[in-house]
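Of the protein chains in this complex, all but one are displayed in their positions.
The first chain written gets the first letter, and so on, giving A, B and C; residue counts start at 1 in each chain.
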Amino acid sequence: MIREPILAINFKAYPTAFGIKGLNIAKSAEKVYKELGGNVEVIVIPPATELRKFKEELEIKVFAQHADPYDLGARTGYLPLEVIKDTGVDGVLINHSEHRLRLDEINFLVTKAKKLDLITLVCADVPETGAAVAVLKPNIIAVEPPELIGTGIAVSKAKPEVVTNSVDLIRSVNKDVIILTGAGISTSDDVDAAIRLGTSGVLVASAIMKAKDPEKVIRDMAQAAYKAWERYRKK
Amino acid sequence: MIREPILAINFKAYPTAFGIKGLNIAKSAEKVYKELGGNVEVIVIPPATELRKFKEELEIKVFAQHADPYDLGARTGYLPLEVIKDTGVDGVLINHSEHRLRLDEINFLVTKAKKLDLITLVCADVPETGAAVAVLKPNIIAVEPPELIGTGIAVSKAKPEVVTNSVDLIRSVNKDVIILTGAGISTSDDVDAAIRLGTSGVLVASAIMKAKDPEKVIRDMAQAAYKAWERYRKK
Amino acid sequence: MIREPILAINFKAYPTAFGIKGLNIAKSAEKVYKELGGNVEVIVIPPATELRKFKEELEIKVFAQHADPYDLGARTGYLPLEVIKDTGVDGVLINHSEHRLRLDEINFLVTKAKKLDLITLVCADVPETGAAVAVLKPNIIAVEPPELIGTGIAVSKAKPEVVTNSVDLIRSVNKDVIILTGAGISTSDDVDAAIRLGTSGVLVASAIMKAKDPEKVIRDMAQAAYKAWERYRKK
Partner (left out) sequence: MIREPILAINFKAYPTAFGIKGLNIAKSAEKVYKELGGNVEVIVIPPATELRKFKEELEIKVFAQHADPYDLGARTGYLPLEVIKDTGVDGVLINHSEHRLRLDEINFLVTKAKKLDLITLVCADVPETGAAVAVLKPNIIAVEPPELIGTGIAVSKAKPEVVTNSVDLIRSVNKDVIILTGAGISTSDDVDAAIRLGTSGVLVASAIMKAKDPEKVIRDMAQAAYKAWERYRKK
């Protein structure tokens, strides 16, 4: 269902995340995905208002940035997973550092997403909470120290032990979950390091969304992911 | 910008609120709007994922159910007003009883929506908070006692004094704001009473979204609004 | 019930706010209160854990920093107003910028506090929300622009128009409520300005709680309040 390595792009609510600008960045992501023969899973994660449009226009995987931990019903202004699913998206980001959830809500969403056949990418702030999340058996976990998010200082450079500890702690309770590196990922070197240190790719945002030439950054990172995977991880 | 009387339909996150079912109800609303020569402002308020589609397909006013009180930027999973505006919608529901906001957040949203030329419909639970909201000068206020929402017991029947007190208290601080009646609106009689008691229409949800024949309910309510307006309120 | 002018001291959760340190600052406040013959209402506002002790040991008014907008019952870890009242305190701070509440919650607390004979001091961020709160008829309102809180830059100096606009806007909907100035109050000059600009005193925190000699700062401010009141406001 999901290939490795992974380049997941969180559009956040940046001025480039929606409308024609957002769609253009998503199309660049699709172009790069095709250039690499589909060997790197490039995932775009736009605001909820863009989900239908993105799925109509794109062949790559699209995730929602969030879903609300409720069932369908009288829930004005909330987006339960069923509403998200109906847009055609492939998966959902859960518990991003800018949108943290209660533990019981994470469990609710992971459990229900499984039933709805939606891929779950759950964020955590430190290796310990990454391992706690791993017990709930999501598809993908990204460990992102909040103090590095948006700084341009990659966790894989500044705190490589966070990456390796995450892998060790998460693997001690869950052998199968895919692990990503996040926070501060800025260059293709950071992507290489993320994979070299034992994770399956990156969750990236500002380095692409705020770039002068987003397509170039996406291409550099996707190529780095491809090469690092071939070199360090392919069996 | 907004005509009176008003029939505002909150789709909430009901199973009928999104996808083809949601669009069909919205098209029924448009049909009724046209039948009445545009003399009743029929507003549809679907989940955020449906906003672009609704605006592409419909000529009637579309409002968002909620917006997040933030500026554009690193706000994963949130929808600032600029993102909402970009979908083409006409306005936004704020502070619904199922999605209450802090007072400073209501003020932030009303102030910013004005700059973005978005109509604001702010909900309140009792006449006193309705009057407090009126000080912030939104376009429309709906007073909805939460204990009646979804019950089928109309506030205009069960607690007509809530409606008249709301009008009195709100008018004591704001002469211009449009006032709606909400909570439990189920029949065309309830719509008639809402206008007779001095408000400009209704905010309704389950009576339409859970109806066997939503179009019929919309038509009955819109016609009642039209007649009541002609009878009681037209100068 | 409450005298003017007022010097309200928010202990927050500073290291000096609780235990023996907190009690010592509160006793200094009481000493200054007595020195001025009770002509300045000095109010101490410590963390919830300290309320009983403060009321046992002090004669001056003690307020809680917050109360939770719930009735008594199954509310683990929350403090409804009845629990707060039972400690013997005189009033409660509501909607501080570090603990904002929903509009309906503010109304719930103000209404219930009145029944329990507790004085309400409600904070607001800007003149507009101050006026909105005034509609709910609390006893005291403090307008504190959040961007100045804790900066040492007094609103009465940096933005005197916030103070005068607050007074004008609040008075347009409520003739009786007591108005305080907050945010950045650091010196006796700031207290003088607050009263000269038309409010009845100040809500202050860090300037006292982080002072080397809290008693001296309390005395300077209370004396300034007394003199300014005599000079500008006494009829």
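Annotations
Everything that follows uses one rule, which is that a residue touches a chain if its C-beta (ideal position, glycine included) is under 8 Å from a C-beta of that chain, and two chains touch if they have at least 3 such contacts.
No experiment lies behind these values; they were computed from the predicted model shown.
In terms of the touch definition stated at the top, the absent chain reaches A, C within the entire complex.
Per the touch definition above, the residue from A:Glu30, A:Glu50 or A:Asp125 contacting the chain not shown is A:Asp125. Within the set A:Lys34, A:Arg102 or A:Lys216, the residue that contacts the chain not displayed is A:Arg102.
Hidden from this view is one chain, which touches chain A at 95, 100-107, 111, 124-126, 128-129, 131-136, 169, 173. Not every partner is drawn; the one left out touches chain C at residues 10, 12-15, 17-19, 47-53, 64-66, 70, 72-80, 82-84, 86-87, 93, 96-99, 149-150, 205-206.
Definition applied: only the chains that are shown with their structure count from here on.
In this view the innermost chain, defined by its CA centroid being closest to the centroid of all protein CA atoms, is B. The distance from the centre of chain A to the centre of chain C, each centre being the mean of the chain's C-alpha atoms, comes to 45 Å. Averaged C-alpha coordinates give centres for chain A and chain B that are 36 Å from one another. Under the contact definition stated at the top, not a single residue of chain A touches 2 or more other chains.
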